[in-house]
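The complex is shown incomplete by one protein chain, all other protein chains being positioned as in the whole.
Chain naming follows the written order as A, B, C, D and E, and within any one chain the residues start at number 1.
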Amino acid sequence: MEISPILQNVLAPPVLFFLIGAISVLFKSDLEIPAPLPKLFSLYLLLAIGFKGGIEIQKSGFTDQVLPTLSAAILMSLVIPLIGFLILRFKFDVFNSAAIAAAYGSISAVTFISAESFLESQKIAFDGFMVGALALMESPAIIVGLLLVKFAAPKNRPKSRKMHLSAILHESLLNGSVYLLLSSLIVGFLTASSNPSGIEKMEPFTGQLFYGAECFFLLDMGIVAAQRLPRLKNAGSFLIGFAIFMPLFNAFIGVFVARFLSLGPGNALLFVVLCASASYLAVPAAMRMTVPEAKSSYYISTTLGLTFPFNIVLGIPIYMSLVNTIIPLSPL
Amino acid sequence: MEISPILQNVLAPPVLFFLIGAISVLFKSDLEIPAPLPKLFSLYLLLAIGFKGGIEIQKSGFTDQVLPTLSAAILMSLVIPLIGFLILRFKFDVFNSAAIAAAYGSISAVTFISAESFLESQKIAFDGFMVGALALMESPAIIVGLLLVKFAAPKNRPKSRKMHLSAILHESLLNGSVYLLLSSLIVGFLTASSNPSGIEKMEPFTGQLFYGAECFFLLDMGIVAAQRLPRLKNAGSFLIGFAIFMPLFNAFIGVFVARFLSLGPGNALLFVVLCASASYLAVPAAMRMTVPEAKSSYYISTTLGLTFPFNIVLGIPIYMSLVNTIIPLSPL
Amino acid sequence: MEISPILQNVLAPPVLFFLIGAISVLFKSDLEIPAPLPKLFSLYLLLAIGFKGGIEIQKSGFTDQVLPTLSAAILMSLVIPLIGFLILRFKFDVFNSAAIAAAYGSISAVTFISAESFLESQKIAFDGFMVGALALMESPAIIVGLLLVKFAAPKNRPKSRKMHLSAILHESLLNGSVYLLLSSLIVGFLTASSNPSGIEKMEPFTGQLFYGAECFFLLDMGIVAAQRLPRLKNAGSFLIGFAIFMPLFNAFIGVFVARFLSLGPGNALLFVVLCASASYLAVPAAMRMTVPEAKSSYYISTTLGLTFPFNIVLGIPIYMSLVNTIIPLSPL
Amino acid sequence: MKRLDLIFSERELDAIIKTLEKANVPGYTVMKHATGRGPERVVTEDMEFTGLGANAHVIVFCEQELIDKMRDNIREDLSYYGGVAYISEATPL
Amino acid sequence: MKRLDLIFSERELDAIIKTLEKANVPGYTVMKHATGRGPERVVTEDMEFTGLGANAHVIVFCEQELIDKMRDNIREDLSYYGGVAYISEATPL
Partner (left out) sequence: MKRLDLIFSERELDAIIKTLEKANVPGYTVMKHATGRGPERVVTEDMEFTGLGANAHVIVFCEQELIDKMRDNIREDLSYYGGVAYISEATPL
């Protein structure tokens, strides 16, 4: 039986568990994964994905593709918030525009993980250094967002809110999830370099368990996302449209950049997914701290309530067919 | 060395850890598994058992036995509370009788899991669709219990407590544990149908880890059960007797039904265990919400403090020998 | 490339994750493993190490070495606090001296686990009965500490603080971690004796997962230890010196005892590590309860903030070379 | 200003919050995982595990008139599944 | 009616509850996992992990006379391992 890529994606356990979580909210089941259990899984996923990425990077070495791809990734996370900001300013003040735009410039690790699982199920290869891109794209958008506030905000911001560059950098670079991802990457790299038996001993934890833990975590993400969705109604149709249009738009730019970089289909999909995904963790946390004028319900309900489910369920297979269509085209 | 089935059951790690937990309470050790860690394991066990059951059902297909067995399971969970209610009414009011009876009509997933582990250690085969029976037997007893209250309760119940059928159904069918079990079953089924590689990738999480997680969870169950036991003293000897007699009685009916259904010894044991076990999760939660007149210490200390340990330690091997004795008898 | 044993130890994943945790505190990252998640890992590690030790003991049987080694272990945990007490009395009152000395007489299970991992990575054999030594060395030092308080404390201690021997024994022998370790050891032993298939079924949980869980737990230990370190400054340089000198001194005694016992290099290292490590769990918990006059910041910041990191990062390889130097010497 | 302390089963939380919102309280704070004993019931920690839910402790700082407005609704909410409600004086900092 | 707030090490919880039960209080509420600093000690979150236990916060709504009855026992419980106890006014809703 031939089934469409979207259906095939939907029928993978992680996506099914995500839907189960979402449906439980719809049906008002009292299914609940109490705090801090979700945190256990999110920490685990970051640690495992970083560790595995570090091993892969050590194994493959720094190929020619690594530097251009990582640079392009950082560039994208600087450019996307600027575009987003310009679009959002039609409707929102500087604070909300900057905060939302920053979220879309940054990334969602779980979306990335889902894309990896999708590629594995499709048996399409990808490289470990893409985890490096994941880690590097989390922070720059925060900096852009905060700089947008710093320079575009009305001059009468209360004194105490004048941000210092050092605080901005600290908030964006030493965020717990960025830190854990990057340092696990380094641990993976060092382990692969000097202690290969350590890789084997970690494998059951970081490797074999990963898929199941992803499912469990997505069950919770389904609950959390579905709880957010209704709040979107208050956000208005402009923002709802933005939450779908923006990832598609970013994916479109991303796929051309990926083509320009001559990335293979696996890496290209991951690159596109990084562009298309939006942050509901690091960026909201930073924005709440530094731009309290922005409404957290705006940047969370869009990214978590709409963009995240869209990417997980429909986006990834759509981006895959985008990659399959655009990448093989004759040179630009 | 020949060891008796009971001793053999007691010497299995899950039962040993259960006993360790119980003994720690006896000795006033400060061993504690703080909330919400036990919830992590109970969610995991439901997810894993549902997922594996769904895969098995897909593999074996809907055999002739499936429908009769599931129907009989539902029937048992409707009949048992009625019998229990009649017995309990000798001593208790309508509210308490209905609540306790409902608990004994419903099931305990952990007892079921322990029976599966027992069968595996005895190398006796059983079918995945029995997980379906597990899922289907959780709710009906709740409905019977609430209907008993609705029709047998004194007419002067305060207005606000008049229960609506829709609320009863919601409470019984969308309870978190029922929902997670059933939906994991569906995920397992769909995964096995359309995405067999997903099964392999889930296996380390839902399969290999299961036994250890069961042990860890039973360690906590031992603590919790032993904390409940002393409260039974206040419940009186009638209820203490009921907590041992009722599972044996239900097992006895169950084994004849299993014989009538021509179940193999593995499925028969699981069927009997479903009849004999009592709910300390879904039913108490529903009863506390809808029949606040019933004393929660009654229905919890019996099911959790006595019936559960009895089934785990002694019941399962006893039921097994019951199955081995009755099932092979010449036709009724 | 030849790398030194210390560097090799530092480049193992568990130690790297420990350092990552510590560095995150230094850099004020908001990385956090919220309670009670660390408890999950500490319970798991105790259960797994006990279970595996029990299996090993059953397999190897009670060799000639078992009894002398366990006796020597208990002896060390009685003698070390006495020596520590005499040293500490130069600077501290009876209460603080007894409490700190007891901590150094007792052991740290995580240090022991790290030493096991070190031995495995070096492919050096060791025996399961050393877990028995671990379990047996946890409590006696508590008893010595409390007896020191009982007999050396000023006579004007308030009445209510007169300790009863039974309370002391209960506190030291039925502490949750001692209890879980010992009882898991028994479960492992019984399982190996009567139910070998149970070992296989536990293996993914207690065996394969162990190394990864150890890493995750050490990540948290790094955070906790680094948070404690600054408080050491208030403790004064005498105590800082003590926190480094005492483990080295105890290791030195330990290695000669190990030689006297004719232990192989693997067992010898574990024995030395038990002597050198200090308790930051069982002993502080007991002391806080029974000797409230002692400052908890003293006995925790030394053991957890300094001695533990020292042992994990530098101590274990140092003790290994001590073992390799002293053990092969011609007879005393 | 008054301080209203409500302690009741977590299961009733939605109902109580609805009551508070309907009365337009300026805000409220919820602390879950409380245990305890009342005239009717003992609520232990493992209640959460058995799905019965522990207690929630809700604090509301508001004017007396708002409390008067909510009194009947809260009493009804609490009369059903139990719980306590107490008022005390509070001054904004 | 009075409100009694007790804050002390979780380790003392059993002793305090025994004292409350002996005085026949109508009920009490327990919130665990509290941290803090007092004149004697800093209680941080990782105390729980090291087995030292965080603090418990116990609230009791009861009559003044009950408090008078318990005063000495509570003071003794708290004098040993530290902790604080404060009384304030409270009116049932």
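As a working rule, a contact is a pair of C-beta atoms (placed from the backbone, for glycine too) under 8 Å apart; a residue touches a chain by one contact, two chains touch by 3 or more.
Since the model is a prediction, treat every value here as computed from it, not as a measurement.
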Touched by the hidden chain, restricted to displayed chains: A, D, E
So which bits of subunit E touch the chain we can't see? 4-5, 7, 31, 33-39, 45, 55, 57, 67, 71, 74-75, 84-89
Which subunit A residues would touch the chain omitted from the figure, given the whole complex? 35-36, 38-39, 42, 160-161, 175-177, 220, 224, 227, 280-282, 284-285, 288-289, 292, 296-297, 300, 304
Since one chain has been left out of the picture, which residues of subunit D touch it in the full complex? 1, 3, 26-33, 59, 61, 88-93
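By our rule, only the chains that are shown with their structure count from here on.
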When you check each chain against subunit C and subunit D, which touch both of them? B, E
Chain whose mean Cα position lies farthest from subunit D: C
Interface numbering overlap (same over half, different under half) for subunit D and subunit E: different
Let me have the rounded angstrom distance from the C-alpha centre of subunit A over to the C-alpha centre of subunit E, please. 46
Give the residues of subunit E that touch two or more other chains, as numbers and ranges in rising order. 33, 48, 51
Among all residues of subunit B, those touching at least two other chains are 30, 34-36, 39-40, 175-176, 204, 208-209, 285
Contacting chain pairs - touch in the sense defined above: A-B, A-C, B-C, B-D, C-E, D-E
